[in-house]
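Below is a structure I'd like to ask you about.
Shown here: the complex without one of its protein chains, the others still in place.
Showing chain A:
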Amino acid sequence: MRLSSKTADRLAGWLFIAPQLAGSAVFVFAPLCMVLWYSLHEWNVLADSFEFVGADNYQALLDDPSLPSVLRATGIFSVGLVVFNLSLALLLAVLLNQRLRGLAVYRTLFFSPVVVSLVAWTIVWGFLLQSNGGVNGLLQAVGIEGPNWLRTGPTAMVSVIAVQVFKNVGLNMVLFLAALQGVPGELYEAAQLDGASAWTRFRRITVPMISPTILLTSIITVVGSLQVFAQIAVLTQGGPGTSTTVLVYYLYQQAFQFHHFGYGSTLAILLFVIVLALTLVQWQLRRKWVVHEQ
């Protein structure tokens, strides 16, 4: 049997995307459907019971007294991370876009934490941030008595954000650097001839020209910030109190430590909805933010 050329083309198209589609089906869509299914059940792993409870877990979500503080901690972490990470990455990218001696060394230095194991990185920072650790040792050397970083609420959150920023700022820096190098030099020359200051050139030329990259990095960073886990697990275990108990860590506690797999799955659905909503909002706002989308 001979296939018509249109059918053959369609079949070839499906065959080309089949590996990707199969991967997504097995590792994304199927687990997503299973999590949705689990969220409708009370699953006690030890007792081996799996009971359909309908929307009970969703009702429990609405009634959960811990959830507001968890969402607040998640929001603080995400905002802190996005602002600190993107600002620092852009600053470093602008600095490293100059003609400096040893430029390659600096770029490698700032990028190197990205390739370090996250857990190893966090464990080392755990030691550095102890009351008698390296950070306070440095502060003491200049006459400052440092706080007990991981043992009080505000400094614990700042510490967790900083550890994450220093780990990943290099990735955003490289993306910004690539974008900066794509900005035509004539634009700056023309602006300079018109008497524009450095700040005006940055605001009126650099930022608009690299806005697609700013959108990309902000989406990656926001989504990444909502998925933070290892740093919390290693550095604070959600404490002191519940000040650094973010959504993913709370989900982990409910499902894997407290054995409430059904409720844990409900929290996973909540996380999915939040990530989806934020990504859609950012995507919609791109028309306003991103120059090339207009």
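List of remarks:
The working rule: contacts are C-beta pairs under 8 Å (C-beta built on N, C-alpha and C of every residue); 3 or more make two chains touch, one makes a residue touch a chain; residues count from 1.
One rule holds in what follows: contacts and distances are computed from a predicted model.
Per the UniProt record, the absent chain's protein name among "Sugar ABC transporter substrate-binding protein", "Pyruvate ferredoxin oxidoreductase", "SUF system NifU family Fe-S cluster assembly protein" or "Tryptophan synthase alpha chain" is "Sugar ABC transporter substrate-binding protein". Here the missing chain is touched by one residue of A:N97, A:S211 or A:T242, and it is A:T242. Only one of A:Q59, A:S131 or A:Q192 touches the chain withheld from this view, namely A:S131. Across A:W14, A:F27, A:F52 or A:F258, the single residue that touches the chain missing here is A:F258. By the touch definition given at the top, chain A reaches the unshown chain through residues 43-48, 127, 129-133, 148-152, 237-242, 253, 256-259, 261.
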